[in-house]
Every structure is written in C-alpha cells, then in structure tokens.
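The complex appears here without one of its protein chains, the remainder shown in place.
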Amino acid sequence: MTGRSSKVAVARGAAVALVLLLAAACGQKSNVGPDAAAPASAGQGGAGGAAAAGQAGSGGGGPDAVGAGSRPDAAPSGAPGGAAPVGGSASSPGSGGSTSPASGPGSAASGGGSTGSAAGAAGSAAGSGAPTGRSPESAGAPSGSAAGAGAGHGPGATAPMPAPPASGAGDRTGVTDTKIRIGIHAPITGAAPFPQSAFDKGKDVYWKYLAEKGGIFGRNVEIVFRDDQFNPSRAVQVCREMVEQEHVFILMGAAGSEQITACARYADTMGVPYLSAGVNEDGLTGLSSYYATSQTYVQQTPVLVSYIVNKLHKTKIAIVLNNTPALNETQQSVTKLAEAAGLDVVRNSRIGKNATDSELLSEANALRMSGAEVVYLLTSPVNFVKLATNAQAQAYSPVYLGPGITNGLNIVAEAGCPAIGQAKFLSPFPQLDVIDKLDPDYQKSYEKYNGQKGDDIGLAEWGLSKVIGAMLQAAGKDLSRQSFVAALQSGRQFNTNVYPVVSYSGSIRFGAKSSHLLEADCNSRTFKTIAEFTTGF
Amino acid sequence: MSVLEVQRCSIRFGGVQAARDVSLKAGEWEIVGVIGPNGAGKTTTFDIISGFYRPDEGRVWFKGRDVTGLGVHERTALGMGRTFQNVGLVKGSTVRENLLTAQHLEAGYCALAGMLGLPSTFAAERRLRARAEALAGILGLTELLDTRVAGLPYGVLKRVELGAVLATDPDLLLLDEPTSGMGPEEAHAFGAMLLELRFEFDLTVVMIEHHVPLVAQVCDYVYCLNFGELLAEGRPEEVRANPEVIRAYLGQEAEEVLQEGAS
Amino acid sequence: MNGNGDRPGPAGWAARGAVLAAVAALVLAVPAFRGNVEVHVFTQAAIYAVIGLSLNVLLGYTGQISLGHQAFVGIGAFTAAYMVSRQGQPFVAGIVMAMVVGGLQALVLGAVSLRVTGLYFALVTLAYGTMAEESLFNIQSLTGGSAGQPAPKPAWFSTDLRYYYLCLAFLAAVIWIDWRLMRTKGGRALLAVRENPKVAATNGVDVKVYTLMAFVVAGVFAGLGGALLAHNDTFVVRDLFDFQLALVFVIMTVVGGLRNRTGVVLGSAFFSLVGYFFDKLFKGGLAVPGLKVLPKEYVPIVIGPVLLLYTLTRHPGGVGEQIRPLQRWLRGGRFTFRDTSESEVRVSDVRA
Partner (left out) sequence: MSAHLLAQAVVIGVITGAGYGLVALGLVLVHKSSGVFNFAQGEFGTVAVYTLYRLHDRIGVPLLPAMVVGLAASMAMALATERLVVRRLFDAPRVTLLVATAGVALLAISLELWLGEARLRFIQPALGRLDRLSLFGVQVSDQRILILGVLAVLAVLLGLFFSRTNRGLAILAVSQEPVATELMGISVRRLSSFIWGLAGLLAGIAGMLAAGDARSFGPGFMTFNTLIPGFTAAVLGGMNSLPGALVGGVVVGVAQSLAVSSSAFKAIPGPGSVMVFVLLVAVLTVRPQGLLGKA
C-alpha cells in the first residue's frame, strides 16, 4: 500500500520528467527559452482542462443544485477503504432523485426510516459510517428508481413495463396486479460461466409451477436475466439496466462473490432489495438492502473444520483461496478455527481469478510438496478443476473440500473427474439424488416444462426461486418494497426444504443456519448428497 | 575565415573505406563543387558534413566552430542546409506544408504552446505562411502551393526541395546533385538562379554535381574525389585539365568529359 | 485542405449551417431525453473517441503501432480510481494524475521504441499490454485485484447526463489540442519524422525528442480516456483491459481512418455504440438460422475484424476518406469526389 507521501514524490518526479521532455521539444532556435516556457505552458494545460470542465458544468447542468451541493462532503467522508463505494456510488441515486418529478415524498421518508435504522443496527465498520452517509440516499432511492422510469419514457425508450408512480403505500416498482418483475444476474460467459442452455431452461420452472397454483396473490413472477460475464464492473452495469431500464422489483445474484458484492452495493444505494446465496460478509455487512439466502463462507467454516476433524481424521490442511480482498476474512477464520481444532495448516495461498496454467501447475506442485492431506478450496470451478488436474498429473490427490455454490455442480464433476477424487463441498441446495425425497415437485415440474429430467443448475434456481416465492407470499397482498422488507425483517422463518431455513431481522442479514454437504462420485461423474441441512459434525 | 572546413575526415563501414583523409574548405559566398565518379564517396562526405555519419578520424568545422560531435538537427540550427540525391521532402504533404515544415526552427514558439493553441502561436503561424508564400514566389511555385508533393515532376521537386532548404534559413547550402534529371538548358537556368540566390540569401554553397558545364558555370573551386580519397582540387578548368581526373573518369564518363573539353 | 474555387452563396451556407446544427443537436440534445443507462453508453462513445485520438497520435502521426493500448488506458483508469477511492483525492486530482502517469508510462515505452522499431516494437507493445493485464492490474493494493476499484462520479457531475457533457467537454479539449498540434510545428515535425527521419532532421527536427513527445501526448490522452472510463462505470476491473480490447482500439482507429480526426472520432464512437444499436435492432441478440444467438457483447469483436480487413484491403483511408467530400463541402468547397484517393497506405511504415 503506497503512502500519500510517496504518491506525492511520484507526482513530483512525473512533472519534472514531462517538463524536461517538453522543454527539450521547445529548445533549439525558438526565442521562447525552454526553462521559462515549458512549466508555464504546462500550467496552462492544467488550467485549460479545468476551465473546459467548468464550462461543461454550467453548460450541461441539469436542474437540482441542492443534491449536487450536498455531494462534496459526501465524497471525502467516503474515502477511507471499505466505506468508499458507499459514499461514492451514493451519488448516483441522489442524482436520480434530482431528475425526477418530486414523487411520493411519503414513501421516500418511510423507506429512509426503515433502511436507515437497519444500517444503524448493523454495527460493523461500514455500518457505523453508514447511517449518516446513507440515509439521505436511501431516502432518495425509491423516487430514484421511479425517476429512472420517467427518464426511460423518452423517445424510443424500451421499457416494456412502466413503473407506476410511487404512491403513499410504498415503492411498487416492478409490481402490477398481475406481475412481479425480478432481476437476476449470473455469469454465462467469462472466466467461470454456467452453461447457458441449462441456466435458461431452469430459471422459470418454479415460477411457472407457482403460476399454475394461482401465483402470489394472483401475481405471476417474470424473470429478467442478465449475463454479468463473471466481471464485477459488468455486474454493476447489468444491475443498473435491470433497475433503471427494466424496473425490476428486487434483484437476485446467482453466483460469483465479487459480482454479488459489487451489485449488492449498487442495489443498496438504490434501495432495491438484493438477495443472493451466502458469499463473503466483508463488503456486504451493513448494506441496508442485502439478504443472504444461505450460509456465508465464514458461517460454513466451522462445519467444514468439524468434518475434517471428526469424519476425515486428517491433520495436515492447506488453504487455497481466490485472490480477492473480500475473502481475507474467510482465510483468517479458516486458519484460526483449523489451528484451534489442532489441525496443522501446512500451506496458506491465494491464486488469481485468471491464473495461468503454469501458475496453477506450480501451485499444484507446491501443494504436493507441502504434504497437505486436505485442501480447503475456495476458487472458481475452472481454477479448481485445473488445479486438481495438475495435482493429479503430479500423482497427488488430496481430499478437496470447501464452501461452494458452483463447485458442487455436476459440470464440475464431469470436467474434473477423476482428478477431483472425492471432493466435498457445502452447498445451499442438495443434489439430485435426494431432491425427490425433499421436494418431489422439482423433477415433476422440470419435466413438465422442459420435457427432460432436471439438472442441478435448475435445482439451484428452483431452490432460490422457492425462497423468494415464500418471501413474496409473506409480504402479503399489498406488495411494495417496504412491505417486502418488513416481511423479511419480521424474524419469520422461511422454510423451503430445498434451501436451508432462513430468518432475518433488521440487523441479521446472513440468516441461514445450515447447509448440505455434497461429495463427488467419479463413477457416475456427479455429486451426491452425504449430509442434508447439516450444522456440523 | 572559411565557413566550412573539413579536416582529414575518414570513415569506414565494415571492410569498406568510404572516405580517407578527405579535407575541403568553403569560404563565404563561395560556390564549391564536389565531383567524382560514382562511388567516389561524395555523398558519404556530405553525410559526414551534415552529421548523419560521425567520422572515425578528422573534424568538421562550421563557422569557426567544431561541429563534429553535433547531431543533424543541431547543425541545421547553426545554419547548415542540405538537399538529397533522391529529393528530401515529406511526400505525403503539400508544397506549402513542406515549406512550413522546413521552418521548424523559425517558428519562434514551443511545440507545447502550439499544441495548446496559445494566441501567440496563431500569429507566428501567419508569419510562417507568409514567408512560405514569399519563398514559393521566388522559386515560381505559387501555383503549386496546395498540390501534394508526391505527384510532381522531378525537376519541380528539386526546386521545391531547394525552397525547403532555403526556408531553414541556412548560411551553408549542401546540394546533392541538384540538377540530376534536368536537361542542359534547365540545368543552365538553375545555375543562373543559384548565382542570384547566393547573394540574395548570402549563401555559401557546396554542391555535388555531374553536369560539368554547370560546374564550370558556377563553381569558384572544385574538389574531385575518387575511391573515397581526394584526387585533385583547384579552379574548375584546372581540375578538368588534370590528367588524373580524366583517368578517373575514363570508362563511365570519359567521353562526356572529353567532348566538354572540345566545346 | 481548404476548399478552393468559388465560395457558396448564402443559401449554400444556410444548408451547411443546417447540417452542422443537426449534428450538434444529435450530440448535445438527444441524450437529454434518454434514460441513464443509455446516456452511460453515449458517454462511453465520447470516451472511446478520446482513446481513438490517442492511438491516432501513435499510429497515424508517428507511425508507431501500439498493440498494448489497453494498458495505456487501464493505467489511467486505475490511477484515477486509486487517487479518488484510496487516497481520498478530488476528481480533478485523479484526472490530472491519470494523465501524468499515463504520459510517463508512454514515455518509457517511447524510449524503447527508439531502439526497437517496426514489427519488433509491435511485439513489445503486445507483450506490454499482456503484462499490464496479468500483472500490474492485479496488484491488489493499487487496483483492488479481481474485485476491482470503485471510482465514483465527481460531485458536480453525479448524474449520467451531466457526466456525459463533462466527457464531451474533455473530448472537445482533446480535439482542439490534436487540431492545433497538427496545425503547428509539432505536428509537421511528427509527420516528417514518420515519413523520413533523415529529412526531418535536416529540417532541424530532433527526431528522438519528437518521437518521445508523440508517445507522451498519446499517453496523456489515453490516461485521460482511462480516467473518464473509470468514473463512467463508477468501478474499474482488470477484466475490462484484455487483448481483445487492445485490438478493438486499433481497429476502431484504422477503420476510422488514420490521420483523419473526424474519421477517428466516428470510428471510435461507432465501435463503442455498435453493441447498443445492435441491441436496439435485435432485442436479446441476433438469431442467425442454424447458428447460436449472437449476444451484443460480442458484436464489436465479430464485425470489427471484418471491417478492419475490408478497410485494409479495399479502403486504406478508412471512414475518414469516405467523408472527405462532405467535410470539404462543409468547409465551403464543392461536393466532389476529386482527390479523395490518397494512394499512400495508412498504417504506419516500418522504420528501417
């Protein structure tokens, strides 16, 4: 981490070098002396740019001077580390509000109230900085998305579903008497994609099934899907599209911790409820609109450690995580608990999301040299399979295990067998071998609508949809973002018998207590469920 | 004191001794000719003078200053101008642009200032353009100012090139075969023009030339090179009479020389 | 090239004025009536134009190829993001720093280009881009690693629309600088150096210095483009700056038409908007019978190379060449196709 001072030094060096060069360019016969000319004109360069910007400001200025006025203090306060994105992206909704016709102040107030208190209760570092920084934004948020609608109605705008103006009843964006629009983002291209066909087949099954049973108070759910390309920046863009163009009621993230974190932060600034399978807590803690539908990585750690100790009876463990800051907490918790449980952590390493083959090869080699019997693994499926393949090529096959949303999918077994051996992953959803026992409707419905047996990707979507369905049901007939949030925070338990039971409160957003443990079976090249709704061993 | 003085310069490329102990002088307002059969090292000598090559031994003095260590552009800044055997122009640009490019050092503002479009630079540009047009007038190129150089006939190109060199405001003009590709009368006209220009722009001229009549017409002094060495020097008619020179020219250009002798 | 011959009458000027007004309205007014998400796309087009002009300085004016321009841009983007969200500096500081750092890294590469020329230099730039993508942009303390770095929009330009106008202003500034550069000694020197360093030198141009200057200018423009890009997305991630992007930059500049300002701007804008228009035409991707649906993300890299090869083999002048007659007309000249055929090939000549 470079300090301010060194940065300044760099700046000075930079300036000097450039000036020297330009001075050289100015040298020779020209009457303008280099030393005099270059710095002066350089100065003008900066000034010129600034001036240009200024004019643009006055020239292109929209209405709202107030919202803008309130910004400058927001920016610096958002500066240090984790809080930055909050303070930063906070600017967009405020602006959204600015361009909007003054709509539903009542709703704004209420929204601000609830979320603000929520953030306050969550007493994390980000949280503590939050309420002051965020309350105006979350207040502006509902009207902000409404504003998006207003803007969307410009010539040729493609918003098939107009958002009804927010009434006193609350923010009903994406909700009509017959429809509820839900946005979901997942990677179907990029570094660690789902096979698109499977994903598309699965995403509507539960909602069709529900529609036949009368929907949710007569409303059917319509899914808007976007590919986030396994890229956080892209994820934010597609979430913007879904919120500001498609006007969805809530957002869901299917997989990919970085994408989920990035999008959740955006959703938070817009006051749009955001649900995803549990991933990292760092960066999500204190977000007023975020809810995890399954255990976070940290929550899964004790389960895994107890399994290593009590079931595997191994002692030498290596820890390999994707190299992203959000997983530092996971690495710490695993290391701490493992050592506490008397395990010997022989290697603790991070590998890049786009690690090259040679890097994975040398990592596999290093693991082998470390003599680890168990590898706690939290990486993208691709890196996992490549790593295992390289390890096997080195005649080294430890037991792989870890938390997972995607690593427990059968495509991983197909790709990775035999290299991955009896890899074990916790998962929010069970595997196909037990689903008929837990929820016979899944296979029935899947076959009904797709004419073939359902796969586990469909199952994952089914489970998540079922949770959301239960929540929408709980929100009651008069559905609005406020009533939905109220239902979630009521502390009521949502039981789907597919995903673990979850319950939230104003301060508890990682509300799941159990997970399923899956194990690779390389004879059938599938994952099998070896423990359902487990909380430890 | 002489404007240009080359002192015993030698240079070799790999095995080839391109120039050995070449020395030559050019006084103010002099027009000095450099002749010699092909491959005699004339152009090499020019490259040493103008700074493209650094001699292994020897020195180059320009206006009483040792410029041996200076780069090409620095010598230009001191007032050395040079043309090339195969026309040295920016072919993609128009005549006007070429004449402007040549005034690089006359601009009187710094590249950065120009880039930022400071008011002063607009004035300076107007000045440069005026000067370019004036030059074009002198060389009878006014009509062609906005035509792209690439298409123009060889003779015209030579004139444009001359204009460009003059635009750099030189004190010394190094002309590499200025009349190549010209007919006798064209060449003669050129000679006449050169004689005028020398006073108009008070120039010292060193020119590589094959056209012996032209050499006779304009040169005050002539050096003859052969195999990279100085073969003879003196006033044109002396050199032309020099038997060694005739022997050197025997073969490729002998008959030419002889008939010149006759005329 | 000033349109010579008879000047147009008042009617003629009116017509020209109308055309210009229409263009201005398209650029300035239309976005005001679109949704934020669309404005975000238009802003990107403006920023791509800045990047295209940056690459044009190298490819067009100095004849130095850069296949690592994603690094130039990326470095600007990450610098700006770092300054704002890690150092708590204001937006302007971020922009300035991005330009300085961009200029410096270009300067270093330029120094290499003085020793390594032509094809080999192209290799160096390619390797440089990949190195930046795989290594530099993964240094967590500076770039946030694969999680990326947030880069909030500046306070006064927090709405997409205002930010769009801000970027237009920057684009205008860059165009102005580029225009003045080519109208003054600097630009003339660059063209001379590109075509024939010997001639340039005899004209008094310090070849080394001007080559480096070109790199610095390109680097500064690219840095600016990167910084603007970062704030437009409010979020920078290394995944954006990959090999494909570098090629798209080259393609948009070449197809736009090297050394033709308007052409480059159009070409760049086109390649940043093509996905958007494609999406408008075929919602949810083009379904070619018998083939997979073509998602809009891939459109630029599918049609880009095709256009590139077509341009190189058929119309080396690119778009710029095709619109020359129109430009001449707007400048008050006649609408003719005369002298639109420049035989000279438009991608840089190799230096011996």
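Chains: A, B and C, in written order; residue numbering restarts at 1 for each.
Keep this in mind: contacts are C-beta pairs under 8 Å (C-beta built on N, C-alpha and C of every residue); 3 or more make two chains touch, one makes a residue touch a chain.
Not measured: the values here are computed from a predicted model.
**Q** Considering all chains of the complex, which shown ones does the missing chain contact?
**A** Output: missing chain touches A, C.
**Q** Using the touch definition up top, pick the residue from A:T176, A:T189 or A:N450 that touches the left-out chain.
**A** In the full complex, the listed residue that touches the missing chain is A:T189.
**Q** Just one of C:W13, C:Y120, C:F282 or C:F335 touches the chain that is missing; which is it?
**A** C:Y120
**Q** From the list C:V57, C:V84 or C:V250, pick the residue that touches the absent chain.
**A** C:V250
**Q** Could you list which residues of chain A touch the chain missing from the display?
**A** These residues touch the chain not displayed: 188-190, 193, 195-196, 323, 352, 356-359, 361-362, 365-366, 369, 382, 385-386, 389, 392-395, 414-416.
**Q** Which parts of chain C are in contact with the chain that was left out?
**A** 63, 65, 67, 112, 115-116, 118-120, 122-124, 126-128, 130-131, 133-135, 138-139, 145, 243-244, 247, 250-251, 254, 291-292, 294, 298, 301-302, 304-306, 308-309, 312-313, 345, 347-350
In this text, only the chains that are shown with their structure count from here on.
**Q** What chain is the most remote from chain A, judged by the mean position of CA atoms in each chain?
**A** Chain B.
**Q** Point out which chain occupies the most central position, where each centre is the mean of Cα atoms.
**A** When every chain is reduced to its C-alpha mean, the one closest to the whole-protein mean is C.
**Q** Take the average of all CA coordinates in chain A, do the same for chain C, and state the distance between these two points in whole angstrom.
**A** Result: the chain centres lie 32 Å from each other.
**Q** Where in chain A do residues touch at least two different other chains?
**A** Counting only residues that touch two or more other chains, chain A contributes 22, 25, 28-29, 48.
**Q** Tell me, which residues of chain B touch at least two other chains?
**A** 73, 77, 105, 107, 109, 111-112, 116
**Q** Under the stated contact criterion, what part of chain C meets chain B in this complex?
**A** 1-2, 4, 176-177, 179-181, 183-189, 191-192, 195-196, 198-199, 201-207, 210, 213, 217, 339, 342-344
**Q** Taking the complex as given, what residues does chain A use to touch chain C?
**A** 1-2, 4, 7, 10-11, 14-15, 17-18, 21-22, 24-25, 27-29, 46, 48-50, 52-53, 55-57, 59-62, 67-68, 71-72, 74-76, 78-81, 84-85, 87-92, 94-96, 98-99, 148, 151-152, 154-159, 189-191, 227, 229-234, 236-237, 240-241, 244-245, 258, 261-262, 322-326, 352-354, 356
**Q** Going by the contact rule set out above, which residues of chain C touch chain A in the complex?
**A** Spelled out, the residues of chain C in touch with chain A are 33-38, 40, 83-88, 90, 92, 95-97, 100-101, 103-104, 107, 134, 138, 140-142, 144-148, 150-162, 164-166, 168-170, 172-173, 186, 204, 206, 209-210, 212-213, 216, 233-237, 239-240, 280, 283, 295, 297.
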